[in-house]
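A single protein chain has been omitted from the complex, and every remaining protein chain is retained in its original position.
After this line comes subunit A, so read on.
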Amino acid sequence: MADAELPMAVDGGYDWDGRWNHVRKFLERPGPFAHPDFEPCTESLQFLLEMCKILVIGAGGLGCELLKNLALSGFRLIHVVDMDTIDISNLNRQFLFRPKDVGRPKAEVAADFINNRIPGCKVVPHYKKIQDFDESFYRQFHIIVCGLDSIIARRWMNGMLISLLSYEDGVLDPSSIIPLIDGGTEGFKGNSRVILPGMTACIDCTLELYPPQINFPMCTIASMPRLPEHCIEYARILLWPKEKPFGETSLDGDNPEHIQWVFKKSIERAAEFHITGVTYRLTQGVVKRIIPAVASTNAVIAAACSLEVFKIASSAYIPLNNYLVFNDVDGLYTYTFEAERKENCSACSQVPQNLQFPPSAKLQEVLEYLMENASLQMKSPAITTTLEGKNKTLYLQSVKSIEERTKPNLCKTLTELGLSDGQELAVADVTTPQTVLFKLNFTT
């Protein structure tokens, strides 16, 4: 198909004739399906090339694809955040990396690759955790797109963007909204969603779509194994800390010697119970909690996400409203629907969260509720409150000395702790950058 365009002024020395033709057709031509705000003009391309700032979170399977797609669609001011370094097992999908790059930070290698191969593109890498940045960092971006493999990280990002929202007299200021495009994959399944914080369903609104991960019960692992996986977990959880085969080092899933040790011990355990099926590959998969990934699913989901970034940045089309599910196990199946906001979402609804407990309930029960409730799914909540004008930590797990000091509180009842009906509890957790306020309602 002919793709040559009439001669146009070349921009900044990077853009040869016709370089952005495929993009310009959507920016400079009117059409019946464009967003109502869309105005075809030649300046749109300049905005894309020179001003639009995109943040990509993750430089793994999805991240590599996202960076490539965005760069080839005209985006040049791209930042990428990833806290990992490259592992050899990444090379069969994360195509911006080569064997010589193993051990280097993903964000840096990805940025180098794109900047070298796609003239004009200026990807800025950050070898950091998303939690290392605050509002001032995130506020600079027009659109943020996530290719993460962790629900906790997603929720944190979600919470961060919600915290950037500003309300005037209870009305949301649209200029404080930073759209969040989120993609996720697992084997042959994937999803892509568009979140407009404060306006559309957020990650926490639909938390029930992510069922909590099930770990094997301890008694099965310790005394009643039935599956090869149980034997491997036995070696990993019980034998390794006991036998310390490599001194004080903790088990490293990327160290073949470590895996070999776990593998041998798992085989022995399995033999005791006449269980078959323990293999080196299964051992590594269980130890590293590997979810099998394949290049094609990442390609599809990243493509859908990148296109949404383009739609939002250009108004060339109305963006996805708002959730796409993809599965190509049997043929190719997609399902597109509008996820609804949750009225009392703990992240985005601004509605105070209620905790209903009898005054005789122990703090332990409150802690368990925060962790097990399907809409909250907190990981290690820290609970504080104000008593007699002073800030009091009721329980906090993440700092050893405080954990030891507050642990006895778990066995005390709410009244014993001095809490009254209507008391406000502030809960902090890795799943959110801001504390969540709860109101204690005593039941009879």
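Definition applied: a contact is a pair of C-beta atoms (placed from the backbone, for glycine too) under 8 Å apart; a residue touches a chain by one contact, two chains touch by 3 or more; residues count from 1.
Just so it is clear, contacts and distances are computed from a predicted model.
Peer 1: Tell me the UniProt name of the left-out chain, picking from "Anaphase-promoting complex subunit 5", "NEDD8-activating enzyme E1 regulatory subunit", "Nuclear cap-binding protein subunit 1 isoform X2" or "V-type proton ATPase subunit".
Peer 2: In UniProt, the chain excluded from the picture bears the name "NEDD8-activating enzyme E1 regulatory subunit".
Peer 1: Among A:L196, A:V287 or A:L320, single out the residue that touches the unshown chain.
Peer 2: A:L320
Peer 1: Out of A:I144, A:M160, A:I232 or A:A304, which residue would touch the omitted chain in the full complex?
Peer 2: In the complete complex, the chain left out is touched by residue A:A304.
Peer 1: Just one of A:M83, A:I152, A:L239 or A:A295 touches the chain that is missing; which is it?
Peer 2: Considering all chains, including the one not shown, the answer is A:A295.
Peer 1: Any idea which of A:D15, A:E28 or A:E268 touches the chain not displayed?
Peer 2: Hidden-chain contact among the options goes to A:E28.
Peer 1: Tell me which of A:S89, A:S176 or A:S349 is the one touching the absent chain.
Peer 2: Missing-chain contact among the listed residues: A:S89.
Peer 1: For subunit A, which residues touch the unseen chain?
Peer 2: Answer for subunit A: residues 1-6, 16, 18, 21-23, 25-26, 28-33, 65, 68-69, 72-73, 88-89, 91-93, 95, 98-99, 102, 187-188, 192, 224-227, 256, 273-275, 280-281, 284-285, 290, 292-300, 302-304, 306-308, 310, 317, 320, 324, 327-332, 334, 336 touch the chain left out.
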